[in-house]
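I'd like to ask some things about the structure below.
Of the protein chains in this complex, one is absent; all others appear in place.
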Amino acid sequence: MTDPDRLLSLLEAGLPGSAGRVRRWTNPGPSGQDALLVDPDAALEVALFLRDHPELQLDYCSNVTGVDWLPREVTESVTTTETVGGETKEVTKKVTRTEPGYLEAVYHLYSVALRHGPVILRLRAAGREAPAPLPSLTPVWRSAEFQEREIFDLYGISFSGHPDLRRLLLWDEFEGHPMRKDYVAPDEDGLPAIETAAAKGEANR
Amino acid sequence: MNLTRAAPWPAGTAPFADPGETELLELSLGPQHPSTHGVFRMNALLDGETVVRLQPVFGYLHRNHEQLAERMSYLASMPFTDRLDYFCSLTNNWAYALTVEKLAGLEVPERAEYLRVILAELTRLQNHTVFLGFLLGDMGAWGSVLMYGFRQRDAVLDLFEALTGSRMMCDYLRFGGCRCDLPPGWAAAARLVVDSYPGFLDEMEQLLTENEILRARTMGIGGVEAKRLVNAGVSGPLLRAAGLSHDLRKVDRYGIYDRFSFRIPLGEKGDVYDRLMIRLLEMRESLNILDSALRDLPEGPVINPQAKLRNFRPPAGEAYGRIESPKGELGFYLISDQSPQPYRYRVRPPSLINLTLLEEMCVGAKIADVMVILGSIDIVLGEVDR
Partner (left out) sequence: MTTMGTTDESLRQDLARRGVHVTSLESLYNWGRAHSLWPLQFGLACCAIEMIAATMARHDLARFGAEVFRPSPRQADLMIVAGTVTKKMAPMVVRLYNQMANPKYVIAMGACAISGGPFREGYNVLRGIDRYLPVDLYIPGCPPRPEALLHGVIRLQELIRGEKLSGPGRSRAADPAVPGEYPIPNYGPAGLRPPFNPDLWQPPSDPDAAPDDGSDAVTPRETTA
C-alpha cells in the first residue's frame, strides 16, 4: 500500500488539484523507498489526508529530519538545432550550470493500524538562506515536535505553525546552524585536527 | 526566578477555608540530579507539590554524532553507534548495519542472522534488567534492586566481552554479517546464562510485584491513551503497555524474527506499573527466543563474502531502516552520494521521541512521581541528545 503511484491516484481523487503539487521522487538506490515531493503550500492538506484516509491511516510519523543540499555544478549535453549558412543541423554542446542549493525536510510515515510503510514526504524550502520557511507538520503528528525543533536548531529551517519553535540542543545564544554542510566550527586553541584514517574517509577494518 | 501567579481555586473546590492566592514555584531538575538518568533537565512549574507545567531541556550530551558520521567512512561510524544508547550497543549496531544493507542491497548469511538475534535479545535482557534497578531507585529503593540487576547484567556483559572484547562498546556487527565467529565454548556459556535467568526473574517478581509501596507508587501514574501515544511517535514498551500490539519484530519481521515463536505482552492502562510489568514479561519472551536461537544456530560463514569493508561506497540513493531496540523504534536514515562518507546520516532516537508526551504524563502528578514516570520511559541521554 505504499506504492507512490497508488498514493498519487488516491490523493488526486481525494484532493482534486493536488496532482501538480505532489510529485513522485524516485530513489535511485536498491532500497526501493520512493518518496513524494510535496509542494510546501499543500503539505498540511496532504499530511492530514494521508493520516485520515481509511485506506492509508498513516497515523505514525516515525522520523523527521533535515537535509542540506549545497549548490552544485551540473554538466549536461544539450542538443540544439542551429542554422549555419542556410544549413540546419543538430549541435551537441556541453553546458555547465549551477543548480541552487536548498534545505529539505524529510518525513517518514508509517501506519501502526494497518502495518504498512514507509511513505516518505519531502518538503523543499526555497533556498538555503535563513529563515527558510516550511510548514510545520506538528499539528498533524505530534512526534514531529522535537524533531522539527532539532531541524530548526541544526539546519535553520523555520517551521511555521510549530507551537514552540526554539533551539532544541544548543543554547539560545548560539549563532549558525552546525549541521549545514558549509558550517565550520571556529578554531579555539590552534591545535590541529587529528588526522585519523576515519576522518580522511578511509575505511579501516 | 520567575514566579507566576496561580489561578484562584474554582468556587467550592478550595481545600481550606480562605484559599487566597498561591504562588507557583518554578523548579529546575537537573542536569545534575541523581534520578535524571544522565544529564537530562526539566523545568517544572509547581503548585504546591503538583506539577502544572513541565518542559524538558535537551542538549547537555549533544556530542555531534551525526555530523561526525557525515565526515567519516560508513564503517568508522559503527563504533560511534555503540555510544548512542550505551546500554545497548549491539542493537544500535544492528539498526545501522540493517540500514546500510538496505542502502547497498547486501544479503546477510544465516548464521550471522542467528548471531544478531541472540545478541539483540541478550541486549534486551540486560537493558530491562538494569531498567528495573534504576526505576526502583527512582522510587526510593536505592541500591538493592540495582545491585541485583547489575550482578545479573555482568553475566551478560561477560558473554559480550568474550565475543567482542568489550563489555559495553561491542562494535561487533559489520555490513553483511558479523565481525568474527563465536569463540569456542561461547554458546555453552550463553546457554548457562539463559538458563540462570528465569530464577533471577522469579526472584525479581517475588520482590516487586506484590510490594505494596511499589504498587502505590506506580499504579495509575503517568498513563496516556494509546491513540495519543501513536500520534506522538512513542514506541516500544510504552506503546505496548498502553495495550497496542506494536512490536517491529512482528510488524517488520526484520532479520529472521519470523522463525521464532514469541508473544507480545500487552498492558491495559499504560501506567508505570504496566510499563514495569511489560519489561518483566518481555524478558521471559526474549528467553524463549534465545532458547530456540541457541538450539537452531546453524553452521556457516558469519559475513557475506561480497561485503566490502575497505573503500565501501554504496550506490547513490537513500534508505531508512528501523528495528525494535529495547527502548523502542531505533531508526537510521542514510543518503549516499556514492562517496565513502554518507551524505546524510540521521539517527531516529526512540529515547528522545518517547519524551514527547512527558509533560502530559506528568501534569497533575506530584513532583515525586515525575522521577518515577521519567524512569519508566527508560531514556539514555547518549541517544536523546546524540
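Each chain carries a letter (A and B) given by its place in the written order, and its residues are counted from 1.
Please note the rule applied: a residue touches a chain if its C-beta (ideal position, glycine included) is under 8 Å from a C-beta of that chain, and two chains touch if they have at least 3 such contacts.
All of these numbers come straight from a predicted model, not from anything done at the bench.
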Q) Out of B:R53, B:R83, B:R191 or B:K250, which is the one that touches the chain we can't see? A) B:R83
Q: Please pick, from B:L27, B:L68 or B:V224, the residue that touches the omitted chain in the full complex.
A: B:L68
Q.
Take the complete complex as the reference. Which residues in subunit A touch the chain that isn't displayed?
A. 169-171, 173-176, 178, 183, 185-186, 188-194, 199
(Q) Contact with the hidden chain only, please: which subunit B residues? (A) 31-34, 38-39, 59-65, 67-68, 71, 79-80, 83, 86-87, 146-147, 150-151, 154, 167-169, 381-382, 385
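Heads up, the rule we're going with is that only the chains that are shown with their structure count from here on.
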Q.
Considering only the defined contacts, which subunit A positions touch subunit B in the complex?
A. 27-31, 33, 59-63, 65, 67, 106, 108, 112, 115, 118, 120, 141-147, 167-171, 178-179, 197-199, 201-205
Q. What does subunit B use to touch subunit A in their complex?
A. 58-59, 62, 64, 66-67, 71-76, 102-105, 228, 230-234, 244, 246, 251, 309-312, 314-320, 322, 329, 331, 333, 335-336, 339-341, 343-344, 346, 348, 352-353, 355-357, 385
